[in-house]
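Comments concern the structure below.
Missing here: one protein chain of the complex. Every other protein chain is in place.
Now for chain A:
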Amino acid sequence: MAAGAGSLDRQLAGLFCRAAGAAGFECAEARPSEIAALVTELGTRGIRIYAIELEGASLGPELPPLLVGAKEATTDGLLPGRKGGQEVSGREGQAEGRAPDHRMEARTDAASVVRGKAGASKTDESEPQVSHYDSGTLMIKAPIRSGQAIMHPHGDVIVLGSVASGSEIVAAGSIHVYGTLRGRASAGALGNTSARIFCRRNEAELLSVDGWYITAEEMEGVSRGKPVQAFLDGEGLRVETLS
């Protein structure tokens, strides 16, 4: 979707029509202030933006991180009529690259409501750490503190310390925590159904794989305080203790 400056309202309207259809959006020549307004507006409607694709631009710390290394995907099938005339900036590929990102939001709908409320305000202050493009695996040697958010759209995340409650890890691949996992962990966030979450001690607020999630209350007793792995098994998320 493309639109010039000053037509944010129209963009928003269109955006909501297409959100269910897992669209990527493109604001031609959008300035950071406009992007901020759009993100805020989306925030009030309960939609959280995980990343923004914008070439060669820098955004303020209050905005979601820039998405780097997105791959061109074939969303033609998902977006009928998309090529038909709206293209303005010639950055089609990048817009399409965003598609999986939004699909994740659509799928993790229930989960992202939980996260959207708790997480959105926190990420304002702590800049989410985004890994470098060339590394498939993100290794974090320090503990993850309350309020920190780790986004890794390229692969696995390995945390050598603990993950504090009130923090969040979102990874395209699997998540390995060699300390106590007390925060939220979302593996396979871009649709990887074979991603898993492993931790030495499970005190998590939320575990989610590919949008399927389980909250702390549901884990009560069964797997709390134990070394566990969480993975998708048929139609649902399974949390199993590791021997």
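The criterion applied here is as follows: a residue touches a chain if its C-beta (ideal position, glycine included) is under 8 Å from a C-beta of that chain, and two chains touch if they have at least 3 such contacts; residues count from 1.
One rule holds in what follows: contacts and distances are computed from a predicted model.
The complex appears with one chain absent; UniProt names that chain "Septum site-determining protein MinD" among the candidates "MaoC family dehydratase", "PspA/IM30 family protein", "Septum site-determining protein MinD" or "Rieske (2Fe-2S) protein".
Interface note: of A:Pro32, A:Gly161 or A:Pro227, the residue touching the hidden chain in the full complex is A:Gly161. Seen across the whole complex, the unshown chain contacts chain A at 125-127, 142-143, 145-148, 161-162, 164-167, 180.
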